[in-house]
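Only one protein chain is missing from this complex, and each of the others stays in its spot.
Up next, subunit A:
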Amino acid sequence: MSTTVTQLDKVKTGRWNGGRSPFNVEYGKIMMWFFLTSDAFTFSAFLIYYGTQRFAHLTWPDPDKVFQSIPFIADHGYPLVFVGIMTFILIMSSVTMVLAVEAGHRNAKKEVVGWMIATIIGGLMFIGCQALEWTHLHHAGFWWGSIPGQEGVSPEVSLAPFFSKEISEVSAQQFANLFFTITGFHGFHVSIGILLNIIVLGMVLANTFERRGSYLMVEKVGLYWHFVDLVWVFVFTFFYLV
């Protein structure tokens, strides 16, 4: 009798052969990833619609002319500067978040607390900047369903400061609606992120994760926070640069 084990009888030890977790990721984290994937689809739909509209119109408001103020410093003449500051704030808060996650892996509670507070402050600063940006555009006359213009003034005059090529009321209105909807939806996500960060910070301070033995929850809220930063990268390109 042969003592060799046939190929069929061998115990398989591959990742997908059972007895182990093939993804090796905790359930809540997988669900956070799948939620973010679906959320990415929502934002993609918004941005692709914006792209389509912009592509379909022969003229479109020039972002360099619409966004050229720095609140409290200059009313016009500085395109991209303020949004640059906002982008920097968000990237910075993303870094502090990933540092909080890294500190969590070392179970260093004090560092986690410090970096999370920094992240929350960054988020609040970003939301504040967003509010200033909205206020500025609202004062200029842009809002959902309204564009700059007064009774008796031709749109050619009131819209002239915002266009480089020909003027179109339809384009201006599409731009205003989509700007407030998309940045509003993103700002809503940032606000939720700040709230989640505050809740998790409270749990860190209450030693919840110390007792649980892992700071996995910081990682999950971190994933959400990075996603918000990721979306802003795209919003920044399609609204401000292109």
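Methods note: contacts are C-beta pairs under 8 Å (C-beta built on N, C-alpha and C of every residue); 3 or more make two chains touch, one makes a residue touch a chain; residues count from 1.
By definition in this document, contacts and distances are computed from a predicted model.
S.K.: Can you match the unshown chain of the complex to its UniProt protein name from these: "ABC transporter permease subunit", "Aldehyde dehydrogenase", "Cytochrome C oxidase subunit IV" or "Extracellular solute-binding protein"?
M.R.: Cross-referencing UniProt, the chain left out corresponds to "Cytochrome C oxidase subunit IV".
S.K.: May I ask which residue of A:146, A:208 or A:237 touches the chain that does not appear here?
M.R.: Only one of A:146, A:208 or A:237 touches the chain omitted from view, namely A:237.
S.K.: Have a look at A:113, A:127, A:203 or A:216 and name the one touching the chain we're not showing.
M.R.: Result: among the candidates, A:216 touches the missing chain.
S.K.: In terms of residues, what is the contact footprint of the unshown chain on subunit A?
M.R.: 15-16, 21-26, 30, 33-34, 37, 40-41, 44-45, 48-49, 51-53, 55-59, 64, 79-80, 84, 87-88, 91, 94-95, 97-99, 102, 105, 155-156, 166-170, 213-214, 216, 219, 222-223, 226-227, 229-230, 233-234, 236-237, 241-242
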